[in-house]
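Only one protein chain is missing; all other protein chains are in place.
A and B are the chain letters, set down in written order, and residue numbers restart from 1 in every chain.
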Amino acid sequence: MKKKLVCLLMAAALALGMTACGGNGGNGGSDGDGGNSEANAANDDQVTLRLALWDWEVDGPSTYEPIIEAFEDQNPDIKIEVVSSPNADYETKLTTMLSGGDDIDLFFAKSNTALPGVQSKDFCMNLTPLFEENKYDLTPYGTVIEQQMTFDGGVYALPFRTNDWVLFYNKNIFDDAQMDYPSNDMTWEQVGELAKEISSKTDDGIYGYCFNPKVGFIFPALAGTEDGFDITTSDLSCMTKALDWILDLQESGAMEEYAESVSMSKDQTYFLKGEWAMMWNGSWFVQNLSNEEDLGFEWGVAKSPYWEGTEKNGFVTSTPLCINADTKHQEEAYRFLTFICGEEGAKILATTKLVPGYMNDGVLESYKANLSLDESSVEALTDNVTYSFGEPNPVFSQIISAGQKEMELVLTGNETPEEFVANFEAQRAELIKNAE
Amino acid sequence: MNKTKSRNVIFAILKYAVVLTLTFSMLIPFVWMLSASFKTNLEVFAFPIQWIPEVFHFENYSNIWVIANYPRMFFNTVKLTAIITGLQVLTSTLAAYAFSKIKFPERDLLFLLYLATMMVPYQVVMIPQFSIIRNMGLSNTHMALILIQAFTPMGVFLIKQFYDGIPNELIEAARIDGLNEFGIYSRIMLPLSKSAIVSLAILTITATWNDFLAPLIYISDSKLFTIQLGLRNLCSEYTAEYGQIMAASVMSVIPIFVLYCIFQRFFEEGMISGAVKG
Partner (left out) sequence: MSKTSVKNKKSTAIVRRNRRKAYLFLLPNFLGFIVFTLIPVAMALFYSFTNYDGNKKMDFVGLDNFIKLFSDSSFVISLQNTIIYTIVTVPLIIVLSLLISVLMNNGVKGAPVYRAIMLFPHIASIVAVTVVWQFLYNAKSGPINQILRSIGIANPPSWLSNQKTALLAVMIMIIWKGIGYYMITYLAGLRGIPKDQYEAATVDGANAWEKLIYVTVPNLRPVTFYATIMCIINSFQVFTPIYVMTKGGPGRATSVLVLKIYEDAFVNYKFGYASAEAMILFLLILVVTLIQFYHNKKLEA
């Protein structure tokens, strides 16, 4: 009787284990999970590299797929498996995966501003020894390597693409208002005047200027208010200039109220719908605009505006690709990294209207030729100089995030620019103090 | 006499007015959601509200079905819900049997341990739990969600409450008749506690289906997303597609509503027996 009981319970436990494994098996295999690499290591023929990125559903086919396919064709011993998370949560999800023992081999950092946070947690492999060993030439990447990918003398990432922040404009709206297009040398103050003029000359529902109404897309404008700005150390009162400018535009009706655009979840698609005459956005937007089949209007690009009295710097971010410091496939990962971020990857990327991090004459020509834009627009998209948020440090992203929250309060009319400065400075001091 | 009568009438009118108003206000957001899910983006916010759209835009549903990869999210959620509920019911009924019907020295102590941890909110254990799952190499898998949700003390407690109400004489009689413990469990206790089991199952199904925080913490890969995660994601990605977002919302609540319509009694019983807790 007792034996029977034991048997039955054993059976129950077994069944339990099996259902549990069934649960695992369902997402194992192609979807992948923790146990994957062991299975692959046993298979000598092919190595699977797990690559973390965001929004595969949106960007995969147009941006990544051609390069990955080309790589797999040339390297039949390597298979790339993509792990995609949604854009909005990518930074959190990436940290979770990297610290969670998920065997990611390579990963994109959300942007160069997110890289310091990832690097300080020792998630990225120091690539310098690999570059030296393979005599890899870093000059085609320009200054980005030094400015954004180097920490304590080591290079920890390669830029897959760079994003020049430029002013997109709707030519039809300007034509209808019988006004000249924005030029490649304009201050924000001039853009503001232009926006007001346009709004007064066009129908209701069309705004002269708009930001993509997400804090991350507006905040960089604030950092450009002073040359050599550093978000960790600079006096923040220079930022009121930008805030006042935004508030003035909102009040005049040349820009939609931030609160309204946010609550209607508006984003860059409103430019695509022809409701905004001008918009400051990253150069990736060229791809979105070109992919749109019946846009119904012509558009152009002008160099990023700058604040009066500062050097004519624009804002450039990059998308770094890193190798996980804990990867078990260092050699293969290195091969993939230098392919997708190297000349071959760049050549393919240039045809998709994105700016490759790797630049030489051939790639540049190919990029320009593929743009099929007017000359002034092509000029706007190339040879840009950049400013930044300043020297990265471990609380960098937390400071930026605190600043963005405070900025949102100003834009929604909950706080004045002066209160913004005071509150942001207080929070910054607190973050730095607590980090010690 | 007349006075009390008219007062009664007034009271009755008032009563119905309050009850109906409240019922309506509970229903209206859902009706609005359903109606908006068939509208174009422009129509969604048109005023006065047109409750029945002129043209039904069923393409909102078919579009979001494809864009969000709804079938996969649906499959993930159903799979998780089924496994977690199955395990929860199986292990809870087994454990509750030991706590309720077998006398052993550490029984009260162990049960007290179960009770004590019921006071601890999930947010307290979620960080160490995450470390443990990570060390098992299971983060970003469905297995993580199954493990942390299938063995909660709550289920044991609910079933034990019910078992306690089943007379011990019945068990003793069965033992004398030569039935072994597992036989008693499977042939006497389980059939007798059907309603409690259904209530527990329904509580677990609803909780798992609607769970957001645990999947948010553990699941990074959008291939493994549950419906709730996917819905949230949709709102931040396909932001300006109001009609489609509403269609996705409708689809995320319908399975539970259907279940509710079939098993209403057990939903309520589950809630009330949960209420005995503590």
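Assume contacts are C-beta pairs under 8 Å (C-beta built on N, C-alpha and C of every residue); 3 or more make two chains touch, one makes a residue touch a chain.
Given the structure is predicted, the values throughout are model-derived calculations rather than measurements.
**Q** Touched by the hidden chain, which of the shown chains?
**A** If we consider the entire complex, the absent chain touches A, B.
**Q** Have a look at A:376, A:398 or A:416 and name the one touching the chain we're not showing.
**A** Among A:376, A:398 or A:416, only A:398 touches the chain that is not shown.
**Q** Taking the entire complex into account, which one of B:38, B:185 or B:225 touches the absent chain?
**A** B:185
**Q** Spell out, residue by residue, where the missing chain touches chain A.
**A** Counting only chain A, the missing chain is touched by 2, 5-6, 9, 12-13, 16, 91-92, 95-96, 99, 121-122, 259-260, 262-264, 398, 405-406, 408-409, 412-415, 426-427, 430, 434.
**Q** To test your reading of the contact rule: which positions on chain B touch the chain that is missing from view?
**A** Within chain B, the residues that touch the unshown chain are 11, 15-16, 18-20, 22-23, 25-27, 29-30, 32-33, 36, 44-45, 47-49, 90-92, 94-95, 97-99, 102-107, 110, 113-114, 117, 119-132, 147-148, 150-153, 156, 181, 185, 206, 209-210, 212-213, 216-217, 227-228, 231-232, 235, 242, 245-246, 249-250, 252-253, 256-257, 260, 264, 267-268, 271-272, 275, 278.
The rule is simple: only the chains that are shown with their structure count from here on.
**Q** Within the complex, which stretch of chain B touches chain A?
**A** Residues of chain B touching chain A: 67, 69, 76, 79-80, 83, 86-87, 90-91, 94, 130, 133-143, 146-147, 178, 180-182, 217-218, 220-224, 233, 235-237, 239-240.
**Q** Can you list the residues on chain A that touch chain B in the complex?
**A** 1-2, 4-5, 8-9, 12, 16, 19-20, 22-24, 26-27, 31-35, 52, 55-58, 83-89, 93-94, 96-97, 99-102, 264-267, 269-270
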